[in-house]
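One protein chain is absent from this view; the other protein chains keep their places.
== chain A ==
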Amino acid sequence: MVAPGALRVVRCGGSALCGARAVFSADCKQVGRGAGAAAYLLCASGDFVKVYSVSTEETLRLMGGHADLVTGIQLNPHNHMQLYSSSLDGTIKLWDFMDGIPIKTFTVGSKLLALYTLASAEDSVFVVIPKKGERDTYQLVSVKLTKGAGQDLESKELSVVLDGVGASMKHIAFGRQGAYVVSVKNVTLQVYFFKRKLLNRFSLSTLKTKGGDNRFSCVACHPAEDCIATGHADGKIRLWRNFHHKKEYTYSTLHWHHDIVMDLAFSLEGTRLLSGGVESVLVQWHNESSCQKDFLPRLGSPIEYISMSSDGALCCTLHTDNRISIINSNLRFSRSIQGLIKSRDVKTGLVVDPRTKALVLNGEPGHLQFYSLQNDQQLFSLDIVQRQYIHEAGLKQSDLVKVAFSAQGTWLATVEESEEVTDPELQLKLWFYHEEAQSFVLNTRINTPHDNHITDMCFRDMDGLGDDSLILVTTGRDCVFKVWVMVEDSDPEAQQSVSWSCDFVGSYHNYQATNCCFSEDGSLLAVSFEETVTVWDSLTWDLKCTFCHPPGNIRKICFGRLTCSKYLIGATDYGFLCCWNLLTCALEWSAHLNVVVLQPDPVSEHIAAVSWLSKESSLFVFKPNEPRPIYIQRNLCKEKILLAAFVPRDEPEMISSEKYLWLRKSQLFFLTDTQELMTLSTKSLEERLTPSSKQLAVEESLPVTPFSLLLGKHRRQQAQEDIDLGKPVVHNKQEQASPAVKELLHTPAHVLPSASFLCTIFINSLLISKENKSAEEVADEVEMESEKAEDDSDEEDVTAMEQEDTSHMELLGEMTCKLSKSQEKELRKIRKMDYSWISAF
């Protein structure tokens, strides 16, 4: 199927959403009932621009084409269906975001750091570019967009508007109707009036008053009045007026934030001012007075950008943890779009939830995120710490450090600890998957399971032996490993029937226990104590044997699987990868390799090792029974790879090349130290993108909803079937199905009969009627049906039904008397229906 191309490293999991302020589409297209509401949300995400549906939160389109990070997106003020985007690669692209087509590409030539558009500026946009020859100095220039026929155009016609501006897009704002432009940098505010060509500069005293830091952090302009709002690093907001004059300017101060004000936004009329900061509270100031304010607290994470929709009905905040919150104009939280949360430090490692095949890792502080790789979406976030998170510098937060799932995913063990060194406040929690609630429910909480930090944790869970075999092992820096087992609660009145308690405490020469691992059949437990690996019998907890490969502490251990289950693999600090044979208790082979990550594949005997040598990561895939690796990829990526995980595929992929056979059953994901989630793929970029674009080919008037996708799928499937049968397609069939749906969807609601009545018609229109069947089958059935001569022929089924439908609508009064007969008919019809389509779902 695929030509054996090279294995490529593919970035997945989306990039940070907070590259630039998000933009609401300005159109008020009447989609369904959403009267006047903006339908799309456009957002810069890495090298792409993402288009979200506001009502369903779904990603509609991914517009790619930039070669570097997208730094700014703005709607074309002259055409609301078009979007400008600027990127670090020095190009401005004009998109039709409804279709996801790039219309034009303007090459500017230097890095573009921010993009602004103005309705008054005819055919030019404003961008921030670095000043030539000087480092860290930026200037605001206006770019004349050349009009030309081709798609790729050069536009080098730059005219400098302001010099010495800040690099961030938050540092520049355009005043009412584009009369002036404001730029802030450090403690200076510059206002440039376009008409008068006048530049006013105002400076705050550099003296840090009361320990405060009054540097500017952001700026926004009042849409109707001459008023500028600036945010400061010490949490103050200043409102500047009368800045036409150099001396007689005035400002008033609003102060609520205790830390830097990250972004400001005025409402459409300018009566309300929204501000946000690291407190993750959205503050709404009324009429520029400091006494009247509303709060929307606990938005989850620091607010990075705030943007308003053009009609003022919605506002959205972009958060540092890759989230977009959409907020109503009355400051009600409406919905959120959540990507992969990139926490600073993924302590839990990459774990795969056996139930959902989702990637599990640290999410919000104190939460565990379940991230679905298939549709790049967070499935859910499990609150582990269950404590109010307070954002304040210098506070010792407790966070999740270890996570383990039992093999079926029924049990989840988590370890949390606070950052305090002396008293880590360790807690081991065991969660049980509650089938009815469809989520994990806390079963047991163990305070201070170890006296010191827990280094590793693993479950023993065998399919055959049932729940009794379930054992949890934790290793700690307090030089012991502990075995936890489930015990039945003798008290019949207790709420739960089982709880966990410690069964065995093992230690070895008072060395710190660092890793633990169960063999595939669960009979052996390997625990590494600094330089030594000890192997224990899991029935009697006898120490069976020890392995050692000095010098260097053991960094990772794992057992071989399937045919290689007699091997134990260990990686040491001093760059050795060792393989011990458990039958002979001897070293089978060893290799000199600085292994950072050692990850066994859960469904095959392959083991992936990632090494870190001289600033590049390399991947080695091997089987324990042969010292030669199956696959080597040098220079996997420039960053250091911290974690890796094999995610089993739903269905084995067709891989022709023998070299990549190890990727057949599962996919390897890895996380670098810059928190990028990567994977290895044999497919080329185009192929990976195709399925998603196909999925997006939906009627443009309909927003993509699961329901409409269902319809689309159904239609496609029918078409497929028709083609497969190799018959001339009965064209009117598809059209028959769609008129019923169309009529249902396009008839005004007040003339439609009740939904319960329409339901049967609608369902019938979705069913595959027997027309597809071959003539003989039809003939057979005609014989069966011949008891009633007046029965409609199959071909007329749908049309007849439609006639009935209309007659019902016209003669609502007579409906009752007619119903019995029509019901009879329908019942008969239903009996004849082919229900095989159900199996498709």
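Assume a contact is a pair of C-beta atoms (placed from the backbone, for glycine too) under 8 Å apart; a residue touches a chain by one contact, two chains touch by 3 or more; residues count from 1.
Following the convention adopted for this analysis, contacts and distances are computed from a predicted model.
*Asks:* Tell me the UniProt protein name of the chain this structure doesn't show, selecting from "U3 small nucleolar RNA-associated protein 15 homolog", "Vang-like protein 1 isoform X3", "NADH dehydrogenase subunit 5" or "Glycerol-3-phosphate acyltransferase 3".
*Replies:* Listed in its UniProt record, the absent chain's protein name reads "U3 small nucleolar RNA-associated protein 15 homolog".
*Asks:* Per the definition of touch given earlier, which of A:Ala67, A:Ile101, A:Val441 or A:Val505 contacts the omitted chain?
*Replies:* A:Val505
*Asks:* With respect to the chain omitted from the figure, which of A:Thr448, A:Asn510, A:Thr747 or A:Gln823 is a touching residue?
*Replies:* A:Thr448
*Asks:* From the listed residues A:Arg8, A:Arg196 or A:Lys396, report the one that touches the chain absent from this view.
*Replies:* Spelled out, the listed residue whose C-beta touches the missing chain is A:Lys396.
*Asks:* Consider the whole complex, including the chain that is not shown, and state which of A:Ser85, A:Thr230, A:Ser309 or A:Ser325 touches that chain.
*Replies:* A:Ser325
*Asks:* Under the stated touch rule, tell me which residues of chain A contact the chain that is not displayed.
*Replies:* Residues 296, 298-300, 325, 333, 336, 383, 386-388, 390, 392, 394-396, 398, 418, 423, 447-448, 491, 493, 502-506, 540-543, 754-756 of chain A touch the chain that is not shown.
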